[in-house]
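Left out: one protein chain. Kept in place: all the others.
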Amino acid sequence: MEVRNLICINCPMGCPLTVEMDGDEVVNVSGNTCKRGDTYGRKEVTNPTRIVTSTVKVTGGEADMVSVKTKQDIPKGKIFECVKALKDVEVQAPVHIGDVIVSDVAGTGVDIIATRNVLK
Amino acid sequence: MYDVIIIGAGVCGAAVARELSRYQAKICVLEKEEDVCCGTSKANSAIVHAGYDAVTGSLKAKLNVRGNERMGELAKELDFPFERNGSLVLCLNEADMPNLQALYDRGVANGVRELRILNREEVLEMEPNVTENVYAALYAPTAGIVCPFGLNIALAENAYANGVEFYFDTEVTEIHKSEEGYVLQTDKGSFETKYVVNAAGVYADRFHNMVSEKKIHITARRGDYCLLDKEAGNHVHKTIFALPGKLGKGILVTPTVHGNLLVGPTAVDVEDKEGINTTAEGLAQVFEKAGMSVRNIPTRQVITSFAGLRAHEDGDDFIIGEAEDAPGFIDCAGIESPGIASCPAIGEMAAELIRDKMGLAEKTDFIADRQGIKNPNTLSMEERNALIKENPAYGNIICRCEMVTEGEIIDAIRRPLGAKSLDGVKRRTRAGMGRCQSGFCAPRTMEILARECDMSMFDITKSGGDSKLVVGTNKDTV
Partner (left out) sequence: MRNYDIVIVGGGPAGLAAAVSARQSGIESIIILERDKELGGILNQCIHNGFGLHTFKEELTGPEYADRFIAQVRELKIEYKLNTMVLDIGQDKTVTAMNREDGMFEIQAKAVILAMGCRERPRGALNIPGYRPAGIYSAGTAQRLVNMEGYMPGREVVILGSGDIGLIMARRMTLEGAKVKVVAELMPYSGGLKRNIVQCLDDYGIPLKLSHTVVDITGKERVEGVTLAQVDEKNKPIPGTEEFYSCDTLLLSVGLIPENEISRGMGVTINPVTSGPKVNESLETNLEGVFACGNVLHVHDLVDFVSEEASAAGRNAAAYVKGTSVADAAPEAEICLNPTAGVRYTVPSTIRRARMEDNLTVRFRVGGVYKNCFVSVYFDDERVIHRKRQVLAPGEMEEVKLTKEQLLQYPKLEQITFKIEEE
């Protein structure tokens, strides 16, 4: 039986979670105060995901950079691949919040979208 | 072929350059750093001492008193901040009174005016935050505080306006005697000159010893300082000294001419002539010792600390004059405290010496006045609005702590001998010198520098050389 110790990140409480695993199966989560801790513990050991935020270049706008994020969370293991995919991306102003900058980034099926407006 | 080459663009080199520029001569200044005021001149107490400290008859005594007298007039001519705030030397017990009296007597002998010994009550009335242990104090109303950058930059700009050439990033590596004078080897080629002025601060011994067998030896004596927020600037109004000890005047507590509170320096002899690192011990000592003179210093208000090097010569006096066995080689060496106070007189003395030796004639078109960077904070609302209308950059605040506008920064960059780095802008305008220590304005000042100097952001430095501020763009190494 494998035991993984995590800190729950759902709220400032930061509950220390103990996740007991049998192979890939989560047997038990303890240490959590609420249900969100249980869900987080199970997910974090089986399929950890993250929202990735970054920047890409923008030309012809009031700013030189536009901030972006993955529209949904992507597998934690794909973070660096995702950033790499943004390296040479350059978009034209205007850019608006929610505009798709890169679709299906790093084969995750998730789009990269703009998180700020850059007007001409 | 130059008539005179001055090594070093600190306060001394600049003062000599400015005084020499009164005469018909071809003069240049060689400076190894990217700007004026980069060595001892930029990191010191900025005190215009009254002149009671130095041994009567010494050059330090004579030039300090003369320099102090000249400073007021010079500040008006050259438009730099100077204020006669007065100083107090504290005596903490009756047993030390003979030492305080001796200081008074020496001051009188040196020609310091208006000196008075105050009793405890008078001191505490004048400066309520002075230690209650005070027994008496020597009060010197003629002592003052100056902006050392302002002074140095003003002298250099005025020298430049009067025809003196300046070469920066130019380090003198060798000096050879030639038929007509000297050849100076630098990392940017060689320079020929009839006369050399050695105003190289902590390096003055190196250059002197290249041409003279009468060796001198300069020790870099480091002093750590702490600078406090303007909110603490009224903690004392006069410059407060303890009775001097062997290694200098001890730790002082003083307002600065810009309204901060400055505490320091320590005194530690160091090997490295570039060793301007502060140390934990030094910074601790600053407040420990200052606390013996002044009560309740708000130490939480420190905004920055720094260290400077004094150029201490073994003979314990300024060395100003022609090296005995090297005709045409004029030393301005061993310039430690009271160097700032003395620099107007040092400039005069060295310039007159060279004038007499070379038989230089005065210029008819010498420009005595120089206009500093306009400080909009001193203007009325009407004047300020007129200025902004004429140049909207004066309506755009870049440094919010010191309220420095884009107009001032542009002026600092564009004027002769203008700023080329973040520190250059800071010393000229105070942008980045406030309580956030350039946290907010650094990126904006960098942009203005890049635009005005037509430089890439990657070439903008903090203080020249390899002090680059940004090293690449996002993901460039991913």
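Here the chain labels run A and B in written order, and each chain numbers its own residues starting at 1.
Criterion: a contact is a pair of C-beta atoms (placed from the backbone, for glycine too) under 8 Å apart; a residue touches a chain by one contact, two chains touch by 3 or more.
Please read all numbers here as calculations on a predicted model, not as lab measurements.
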Residue of B:Y135, B:Y167 or B:F306 in touch with the missing chain, whole complex considered: B:F306
Those residues of chain A which, in the complete complex, touch the missing chain: 6-10, 12-15, 33, 50-55, 57, 63-65, 67, 69, 76, 79-80, 83, 97, 115-117
Contacts of chain B with the absent chain, listed as residue ranges: 226-227, 231, 274, 276-280, 282-283, 300, 302-306, 381, 384-385, 388-389, 392-393, 395-397, 400, 403, 435-440, 442-443, 457, 461-463, 465-478
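One rule holds in what follows: only the chains that are shown with their structure count from here on.
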Inter-chain centre distance, chain A versus chain B - centres from mean C-alpha coordinates, in Å: 53
For the chain B and chain A complex, residues of the former touching the latter: 474-475, 478
In the complex with chain B, residue positions of chain A that touch it: 54-55, 65, 80, 83-84, 86-87
